[in-house]
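The complex appears here minus one protein chain, its other protein chains still in place.
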Amino acid sequence: MLRKSWTGLLAGAAFAFASLPAIASAEELTIFWAEWDPANYLQELANIYTAETGVTVTVQTTPWSDFQTKTFAELNAKGDAYDMVVGDSQWLGAGSTGGHYVDLTPFFEKNKLNEIFVPATVKYYAEYGGKLWAVPVEGDANGWSYRKDWFEDPKEMADFKAKYGYDLGVPKDYKQLRDIAEFFYRPDQNRYGLALYTQTSYDALAMGVEQTIFTYGGDLGDYATGQVDGIINSPQNVEALELYRELYTFTPPNWGQAFFLENNQAFTEGLVAMSMNYFAFFPALANKATNPYADVTGYFANPPGPTGKQHAALGGQGLSIVTYSKKQDEAFKFLEWFSREDVQKKWADLGGYTNHAAVLSSEEFRKATPYNEAFYQSMQIVKDFWAVPSFADLLFQMNDRIHPYVTAGQGTAKEALDGLAADWNATLKK
Amino acid sequence: MAVVRAPHHKALNRVAIAAVLVVTLIFLAPIYWIGSTAFKPRSVATSVPPTVFFTPEITPFIKLFTKRVQLTKPYDPAAYEAASWWEKRIYDGGERILKVGVSIQLSQYPNRFMNSLIIAVISTLLAVSMGTITAYGFSRFTMAGEGDLLFFILSTRMLPPVVVAIPMYLMYREVGFNDTHIGLIILYTAFNLSFSVWLMKGFIDEIPKEYEEAALVDGYTRMQAFFRIVLPEATTGIAATAVFCFITAWNEYAFALIMTNRRAQTAPPFIPAQIGSGITDWTAIGAGTFLFLLPVAIFTFALRNHLLRGVTFGAIRK
Partner (left out) sequence: MAVLATLDSGSRAAARGWSDLAIRNLFIIPTIAFLIVFNIFPLIYSLGYSFTEFRASLNKPAVFVGLQNYRDLLSDPNVWRNFTVTAKYVVVSVSGQMIVGFGIALLLNRAFPLKGLVTTLLLLPMMLSAAVVGLFWKLLYDPSWGPINYALGLGKFDWLSNPDHALYAIAITDIWMWAPFVMLLSLAGLSAVPQHLYEAAAIDRAGAWYTFTRITLPLVAPLLLIALIFRTMEAFKTFDLPFIMSGQASTETIAVRLYKMAFQEWQTGRSSALAYIVLIVVLAITNIYVKYLNKVKER
């Protein structure tokens, strides 16, 4: 039958392609991460490991917008394309209950990693359901960059003082942040107040909004019980969301789908006075080749809200071993090497944000870059999104409810959050 | 207005030709922008006001093929001096090329490009060869429920890829076809096959059956008649079908996004991934796009006379 020869041909082709990767060296580890600077730094660090041990470590990347899909498409198919994944903190629920991550609790105990890494990072990047699933790799929090030259311009300072009655400077609270954004919002001069996160293809908008909510003393819900009604739509959350909407009116045009690339670019094009971004994206701003204003760029941690509470949205990830990897022993060896203090120092030196307590708090680290001090402060005040297995549903529901209000002023903050409470209730009840 | 081609409408003709010129320029402007971005210095790509004419440079292609990392502190002057001219370009852009020992690390682009090529070529071969013989079968023989079968074949192409992707993903994970070349080849073959059958049937219907009858009288078997008489006559149609299957497979995005990962990823989902790690680098992405579009542009020119039959599903007879 011809059918048979077709199947034969297909099987032959399948065999030929399946055997292609096998030709490569057996001593090869693959790490999956999103496309951003830290992944390149990790590749550089891994190259040192390769030089030391002969084991090739490749860091594969994909854009943030489909990082989640790509990872779980592979994990859910029980695929072994990746030996390790630098998974987002919100995935811990799905990764652990789905059986995709290897339980690292014994590994933590054996190497006393609990004592080595900053406790908050272990809690957020590693822990779910009482067990530990990842080694903290990249600490990160949402912070701000600002134009020092605009802030320190005598004429601007005088005008600002005349208008608002206090000195122009790094904002001490959200009210000042708002005032400064309003002050610099001058579309006729092609200058704008600030750049915010608004993108809805993954978690950008949610991170920007949750940070404001936390700072206003609100919460997304009770993570332990799953209670959301009265918490996500509380009066302080409504107030926080209204402020986020107001801040949005001070952004450059077309700011309704902005994430790190857009926010950095707003800054390097000289469009904005302040720009929200994760610290991991600040190297590009400190680099003169990519930011003409590098010398006059300052950085600050997210300011406190009206009640004095101060929080920053958690970014960053931990490194997990994939259950389906056939090279788990090699992966453990790499993790062990990675957790060493000298390697962590090297990691910080290359540009990674270490979570190693000793390295992070050292004077050397805090002075190493213009933004490390703000980073160090931010890591003390981080808070995170839901990490339950259905976090993605919660995330997209939040995007759908909040984005039309923030970017187009459709409906009210109260309506958006009430609607969100109903959506979340339905999802969390399952 | 109307298409009157009488001589006394010369003035109208001139206006129309001028309009054609304007329309063509408008339609080509975005393509010029994509192509030119591949040769722009980084600061020029997003300059205000936009830059149309500039001195082209090759740096975006160096970026495209290497793995790079953002500098966090000034580079070592000694390393800069020792670097080759193209490596200096990367340093000048505030980045450095990653290395293992002394050998530079290549980006994934060549690999993704090759994956695209392998998958598009093999799936095209399969779709066209199966499509041709099936079209011959339908064209020359009767079959019970033929109309229904042809409708069935056509309807398989009408499904949105994501509708098919859900069950295919679940099935592939049972048999281990996720993220393999063979998995994507099968998907694209299935997707193109219906197109290929319909298109080829249009071409074969037009080959006079008397040719084969004469051959059969001369003692050819039916198989010989098909291979020696029909296939050579259908060459043009096969070429047109092949080009269209190839372009579809080459450009496909949704399946590739869902079904591939490290091993079999093709270029379309990969190119957006190169958008840059700190600030959008349109030049590198422009370079990747430029190389990726080149084969299709060449095909379009080489086979422009067959395009009509191809895009219309063979519904038009010339």
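As written, the chain order gives the labels A and B, with residue 1 at the start of each chain.
The definition used in the following text is that a residue touches a chain if its C-beta (ideal position, glycine included) is under 8 Å from a C-beta of that chain, and two chains touch if they have at least 3 such contacts.
Quick caveat, the model's predicted, so the values are computed rather than measured.
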| task | Check the options B:Ala11, B:Ala78, B:Val102 or B:Met223 and report the residue that touches the missing chain. | result | B:Met223
| message | Looking at the full complex, which residue from B:Thr72, B:Thr134 or B:Gln265 touches the chain that isn't shown here? | response | B:Thr134
| remark: Out of B:Ala11, B:Val48 or B:Ala78, only one touches the absent chain, namely B:Val48
| Residues from chain A at the interface with the omitted partner, ascending | 1-3, 6, 65, 68-69, 72-73, 75-76, 94, 97-99, 187, 190, 198-201, 252-258, 269, 271, 389-390, 392-393, 396, 399-400, 403-404, 407-408, 410, 430
| note | Residues on chain B facing the left-out chain by the touch rule are 1-6, 13, 16-17, 19-20, 23-24, 27-31, 33-34, 37, 46-50, 52, 130-131, 133-134, 136-143, 146, 149, 151-156, 158-171, 173, 186-187, 189-190, 193-194, 197, 205, 209, 212-213, 216, 219, 221-226, 247, 250-251, 253-254, 258, 268-269, 271-272, 275, 282, 285-286, 289, 292-293, 296-297, 299-301, 304, 307-308, 311-313, 315-316
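In this text, only the chains that are shown with their structure count from here on.
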| query | Tell me, which parts of chain B touch chain A in their complex? | reply | 42, 46, 48, 67-72, 92-95, 98-101, 105, 108, 118, 122, 130, 169, 172-173, 178-182, 185-186, 257-259, 261-264, 269, 272-280
| note | Seen from chain A, its contact residues with chain B in the complex are 6, 10, 13-14, 17-18, 20-21, 30, 32, 35-37, 39-41, 43-44, 47, 50-51, 56, 60-63, 66, 69-70, 73-74, 76-79, 81-82, 260-262, 264-265, 268-269, 281, 283-291, 350-351, 369
